[in-house]
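Note that one protein chain is taken out, while the other chains of the complex remain in position.
Per-chain residue numbering starts at 1, and chain names A, B and C are given in the order in which the chains are listed.
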Amino acid sequence: MDRIGFIGLGRMGQPVARNLAASGHALAVWNRSPGKSGPLLEAGAVEVDRPSAACAPGAVVFTMLSDDRALEEVVSSEGFLDRLSPGGLHVSMSTVAPATSRRLAGRHEKAGSAFVAAPVFGRPDAAAARKLWVCVSGAPAGRERAIPFLRTIGQGIYEFGDDAGAASVAKLCGNFLIAAAMESMAEAFALGEKSGVAPGALAKLFGETLFSSPVYQNYGKSIAEKKFQPPGFALPLGLKDMSLVLAAAAEARAPMPVANLVRDRLLSGLARGREDYDWSALALGAAEDAGIA
Amino acid sequence: MDRIGFIGLGRMGQPVARNLAASGHALAVWNRSPGKSGPLLEAGAVEVDRPSAACAPGAVVFTMLSDDRALEEVVSSEGFLDRLSPGGLHVSMSTVAPATSRRLAGRHEKAGSAFVAAPVFGRPDAAAARKLWVCVSGAPAGRERAIPFLRTIGQGIYEFGDDAGAASVAKLCGNFLIAAAMESMAEAFALGEKSGVAPGALAKLFGETLFSSPVYQNYGKSIAEKKFQPPGFALPLGLKDMSLVLAAAAEARAPMPVANLVRDRLLSGLARGREDYDWSALALGAAEDAGIA
Amino acid sequence: MDRIGFIGLGRMGQPVARNLAASGHALAVWNRSPGKSGPLLEAGAVEVDRPSAACAPGAVVFTMLSDDRALEEVVSSEGFLDRLSPGGLHVSMSTVAPATSRRLAGRHEKAGSAFVAAPVFGRPDAAAARKLWVCVSGAPAGRERAIPFLRTIGQGIYEFGDDAGAASVAKLCGNFLIAAAMESMAEAFALGEKSGVAPGALAKLFGETLFSSPVYQNYGKSIAEKKFQPPGFALPLGLKDMSLVLAAAAEARAPMPVANLVRDRLLSGLARGREDYDWSALALGAAEDAGIA
Partner (left out) sequence: MDRIGFIGLGRMGQPVARNLAASGHALAVWNRSPGKSGPLLEAGAVEVDRPSAACAPGAVVFTMLSDDRALEEVVSSEGFLDRLSPGGLHVSMSTVAPATSRRLAGRHEKAGSAFVAAPVFGRPDAAAARKLWVCVSGAPAGRERAIPFLRTIGQGIYEFGDDAGAASVAKLCGNFLIAAAMESMAEAFALGEKSGVAPGALAKLFGETLFSSPVYQNYGKSIAEKKFQPPGFALPLGLKDMSLVLAAAAEARAPMPVANLVRDRLLSGLARGREDYDWSALALGAAEDAGIA
């Protein structure tokens, strides 16, 4: 079996890489800050000293990075695109701008390799349990090649066609919908609290009836309890994603007023010193406006 | 078994009354416009000629009316409160302002009877299938007496304590959360559509994964397809409810910016002549802003 | 010269009544809470013990009251409409809902008298200096009769036709534009302050150049200095007016997102205990969101 590359061993990359290793793939791993590869080495992975060393002609390399810049730096790092071609495949799992995915797809194609966007929904525990939801888009041959790998890390795969940017759009839409649901609950719970109705009772009602899905259940509970630490997904990362949503919306000329609002709630959270809060702390905005935070 | 009163045989009242009749209760029914009681008469109900005739001392009367004014008129109609006391119980299932529920609870108490708010979540088909979710609040003795009846019409009951207004708050919060989810999907789908990602694919993704609940699944589909007729819950009724939400929020001093937005989407829908659309047509606002409606 | 009635001797009514008296009119004055008429008695006014006593058949009566309810109560008080007809004229200077002006115009017409809406722009000091701006609307004969009086209290009169509600619309639009300008400055100054640019320097720049009008100059200064006490126009009154704006907008089916925002800023001000602040304290919202309040 061919060795595959895996770049980015953060909170999400780590469990995904482990699952790929556990599925029998030999991994060459790289992470910007060292010391993250221990458990993977035990599983047979080798650690390399630069991104390009995780690439081989015709091989597959995965990236799971924190933002657009980190992804661009890896792709632009010396030798990365050269080593991957001809015929290599880059499966990009980071949440980035659709425009970034499109631009990188173009660069890969020009260099003789393929780029597939494969961002995922799910927290680290879902990643560990192979329960991620994966969105995939890009050139058909690349998608076809990527999907068997992705099946080993997720519970479901959603294809969005040939445009490498499309999966990034879907991912951003999902994160936006989560933030919008949090803001909406925050407003409803503030109305409840100030009207003498316990937010916890409302969260239970809605989580069991109209909105019996994990987003409403889990975030509903933490918003009702105003419990935002420790962060599962830190507030600055949420702000980054909502900024990506709005940049994509500006590019597409599609106004999104609720996205403006949640972005501002997160921005205000930073202005008030909440770098270390979970992004669900955007809910504090509605509480503060109502004088109950 | 005692005869119970049922006032309001509209799209929701009709199936609820039938289920009460089918559970063995003898009903005295009244509806403002005549000709609605046919199926109930076959089930043993009797039709009366004025609201008070559906009341008897110590008996239970249900109301399921279109708005605050209709409810106030019934309660203020000649003989209604007099006939109900002593010891009667009014179970109010309409979606009304918390302040209305509180005021009516006070009037009933003064007149020697009890008032319980018991608004429901669910469309007429859910009502027919005894699948409603019921929120209940009011004086304990009244709640205790009401609950066995409510069990025969719903699949779950949520109690919100002694304040008759509390169940109305919960009901308004729920309708607000539905509207907020619709607006959020509308924005996400507009971004998708203008970025080359089919709204239907996004609706499928989210309905099966992050938001696998009926609200997102059903409304997601109709918003993706921009199919808003025939109305399940008409746009003017949605506007009425969002106006109640904002009035309650003003009274409680709890700003709700997303509620402002959805109210304005509905208001704009009326301004554009969409009286006969489903309230999910609020989604057209985001599409129009993006030039794709 | 005929005696005229004047009802409502608050901060605005007082100086207006004095100017009418100083112009040679004999006044019969009434105020809900006593002890306000002293300076007017010296100017020849007589104090009466109920609203209707300020009315006489065919005479003119002015009202300057705090809100719709106070105005409705005066008009509905025993004998008020009866004493005014036939041929009397009610000049209503309060800021009220257009619908209230229209309804009252109908009641006066039915009773054989006329109703003219004549709300004013300007603070008490402007009223004292006969510098108010007056908007007038209502039946032509009433307007024609009212205008000579209004000339003695203001520096300019703007006519808005036969619909008694029209002047109320104009007045509400003006107060909305003031609030919108305050919110806009608050946002600009928050950006400035957090970018190292002194809000006072920005207020000076704009007040002397692009926006060289009193609203921007005066409110710009107080917003830059975050000085909101003592109140010139109290925050709860501002909230009342913005609520009237939004009610009129709902009735007219005209969404006003900036009006929603300023209303919520004022609502949040009350939720935070700012009953005694000037309504320009709505500017604190933008500062709080930016972490600098």
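Basically, contacts are C-beta pairs under 8 Å (C-beta built on N, C-alpha and C of every residue); 3 or more make two chains touch, one makes a residue touch a chain.
In this text, all values refer to a predicted model and were calculated from it rather than measured experimentally.
Annotation for chain B: contacts to the undisplayed chain at residues 194, 264, 268, 271-273, 285, 288-292.
Residue-level contact of chain A with the missing chain is found at 243, 249-250, 253-257, 260-261, 264-265, 267-268, 270-271.
Against the chain not shown here, chain C presents residues 98, 121, 133, 135, 156, 158, 160-161, 163, 165-166, 169-170, 172-174, 176-178, 180-181, 183-185, 187-197, 201-202, 204-206, 208-216, 245, 248-249, 251-259, 261, 286, 289-291.
Note that only the chains that are shown with their structure count from here on.
Centroids of chain A and chain B (each the mean of its C-alpha atoms) stand 38 Å apart.
Looking at chain A, one finds that residues 194, 289-291 touch two or more other chains.
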